[in-house]
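In this view, the complex is presented without one of its protein chains, the others remaining in place.
The first chain written gets the first letter, and so on, giving A and B; residue counts start at 1 in each chain.
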Amino acid sequence: MTATRDGRAPNSRPRVGLFVTCLVDIIRPTVGFAAVKLLEEAGCKVVVPSQTCCGQPAYNAGDRATAKDLAMQAIDAFEDCDYVVAPSGSCGGMLATHYPELFAGEPDMAAKAERFAAKTHELVSFLVDVLGVETVAARYEGTVAYHDSCAGLRELGIKTQPRRLLASVEGLRLVELEEAETCCGFGGMFATKYGELSNAIVSRKSEDIRKTAADTVLAGDLGCLMNMAGKLQREGSPVKARHVAEVLAGMADGPAIGESQGPKQ
Amino acid sequence: MSAVATTSKFKENAHDALTDARLQGALVHARNFTVRRAAAAERLPEFEALRDNARAVKDHTLAHLDLYLEAYERKVVESGGQVHYAQDAEEARRIIIELCRSLGAKSVTKGKSMVSEEIGLNQALEAAGIEAVETDLGEYIIQLRGEAPSHIIAPAIHVTKQDVEQDFRKAHRDLPATRDLSEPEQLLAEARSVLRARFLAADVGVTGANFLVAETGTSIIVTNEGNGDLTQILPKAHIVIASIEKIVPTLEDAAQLLRVLARSATGQDASVYTTLSTGPRRPGDPDGPSAYHVVILDNGRSSMLGGEFEDMLRCIRCGACMNHCPVYQAIGGHAYGWVYPGPMGAVLTPSLIGVAEGGQLPNASSFCGRCEEVCPVRIPLPKMMRHWREREFERHLSPAPFRYGLGLWAFFARRPTLYRFATDLAARAMHLAGRGKGRFSWAPLAGGWTQYRDLAAPEKTTFQSQWRAKSGAVK
Partner (left out) sequence: MAGEKRGGEVSAREAIFANVRRSLGVTGAEEPRRFESEARLAKAPPGVVPKRGQGGAEARIATFKAEAERAAATLAEVAALAEVPGEVARFLRENNAPATLRMGTDQRLATMPWSVTPLDILHGPSDGHDLNAVSVAFAAIAETGTVALVSGADNPTTLNFLPDNQIVVVLRSDVVADYESVFVRLRETYGKGGAPRTVNFITGPSRSADIEQTLLLGAHGPRRLHIVIAG
């Protein structure tokens, strides 16, 4: 179903461990299944090792010890995978850029973290940059704005990859936000610890979204999406928020983030 | 004591800023900076290479700071100037006041200097009976208002033109009530004529320095108005106040930094006036100050060397980090409560006034990373804010409920089987509580979230439990 640059022989299917992320795990499993579908269609063998959290909340709260424990746990859990893929730039950035920093000064662990980091990717950039996926076979009727989540954009260089794949989705019209690269104000614990500030920032984001003709806002991170969706809904806006993987996998027919889960149409 | 801080009340300050309609209107103007910087960077193919080298120049200088300071001092003395050292703000103020008194100064003009704000120089001069007049237009406006700058390069960015008109009408006593002062042009003309007289009457001029050049003993200032130059060439003495990390080895090194400074700050390729000053007036010179003094301030910086905050000493005070910061854009600079706002302030403030007073600032960040992305000397600002959070956590300075919550979560996250069970239970419970509405408008312990926005409810059960059920069925 998915076109790749080099047709891969079935016996060389890479073993990809899905790092599902806490928010996808608990709030929106659909994103996890969309990721599995995209990876399998691109020729991967997907496994889901037993996992908890990447440790980012602890790391950003200054609790380095907990962050290190969770990092070691994750590194061990994905030991036998060729790749580790997360449907999130934020968790992906934690795994791929911050794990090695966590163990700076501990050569053995640092080397292990470096090896882990080298095989870790965010989902969409993995499809495009590593697997060479150029198009997807999906359909989405709507005008879509893509928000560049900060960690994906700045830590992992994710900018063109989702736009390239979205361009191949039938029926989808992509519009650009005026400030696509400005933070939505989520920032993990920041959103609740500094709720009023976070609200000011996400209010500006929702204004930016509403200024476009978009009926859907997409992003690669569920945290940002819940923030934007929550604001748009509180403001009574009909704009839907979805994870980009749902659209790329053709699994965007269920309720959007925070939408009523009544009987499916 | 330096300038009085209200940093520990950051949250309250931020609330006041967010609910101040006048301020919110003024802050819209600050957004122009990002577009201008991007255009300037785009126009210079070597910009990224210059940033790399600017960082290298600063790192090299900091690693040899003692030696370059010695060389700089030698050259200043050789050119007829004098160097004074101040360990803290109090000492710097005392040196400058003594210098002013020995020169019989009654009136001092000032070029824009953040270090002067840091040491609270204006208030000290006034207390000593010496009139201090800020001459940068923005600084002059906030001096009339009795305020601190809200931005390190655009100090009056929080002020509207209507505010300026009111301030001028109040302060400039002989201003006819019929004079039209409704537009920026007219306000500028009024300030120009009032300040021209002050420039010509001043006994001493105090400026900061963007760079101090070891090779030649030169201080460099960069302005667009020319006020820094009028401040230093007209009075009989020029006093430079600068902190130790302003040193650069050579004129070439200064040029590397100048090329990224203006572009990062205002989006100009070069500021209008870049002035190199070396010593006092030379024999035969028809103008210029007869005396030249440099006051070199430490104020805690030497202790930052060699530690996890050393990178902060690369900062060249361009303001790009605050211009691009979503938090700064939302609240402006005064909410930060001390001299340095925005991301650079969030890192520097706890270093200079202590983590007890300044500790909130490094926490009030979404870690979006845009500050580091635009920093001309590539200071890893989010990483250093995280260092502050680590210090707070280690010293048990973070709030207790937050620590307990984090500890409880960590207990589960360290135990995958228990975690899977607990999260699945939680997801099911929250799904039910959502009652098919798909979201909550209120949730326990999430008031900071739900006060302002809805919270999506879980779809049903966790991904991991669904995946296990599925793959179990397949096997």
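To be clear about the criterion, contacts are C-beta pairs under 8 Å (C-beta built on N, C-alpha and C of every residue); 3 or more make two chains touch, one makes a residue touch a chain.
Quantities reported herein were computed from a predicted structural model and do not represent experimental measurements.
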Subject >> Touch partners, limited to displayed chains, of the chain removed from view >> reply: B
Subject >> Given B:Ala17, B:Ala41 or B:Leu65, the one touching the chain that is not displayed >> reply: B:Leu65
Subject >> Option touching the unshown chain, where B:Ala5, B:Leu258, B:Leu352 or B:Ala457 are the choices >> reply: B:Leu258
Original post:
Which residue from B:Ser8, B:Ser107, B:Gln166 or B:Asn224 sits in contact with the chain not drawn here?
Top reply: B:Asn224
Original post:
Of the residues in chain B, which ones touch the absent chain?
Top reply: 26, 29-30, 32, 44-46, 49-50, 52-53, 57, 60, 63-71, 75, 79, 82-87, 91, 94-95, 98-99, 102, 135-138, 141, 154-157, 159-161, 164, 184-185, 187-188, 192, 195-196, 199-200, 214-218, 224-227, 229-230, 233-234, 244, 249-253, 255-256, 258-259, 266, 268-282, 284-288, 296, 298, 302-307
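Operating definition for what follows: only the chains that are shown with their structure count from here on.
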Subject >> Length of the line joining the C-alpha centres of chain A and chain B, rounded to whole Å >> reply: 33
Subject >> chain B - residues contacting chain A, complex >> reply: 11, 14-15, 18, 326-327, 329-331, 363-370, 372-373, 383, 386, 388-394, 398, 402, 406, 409-410, 412-417, 419-420, 423, 426-427, 434, 436-439, 441, 446-449, 451-464, 466-467, 471
**OP:** Over in the complex, which chain A residues touch chain B? Could you list them?
**Re:** 20, 22, 24-30, 32-33, 48, 50-53, 55, 57-64, 66, 69-70, 73, 77, 101, 150-151, 154-155, 181-183, 185-188, 190-202, 204, 226-227, 229-231, 233-234, 255, 257-262
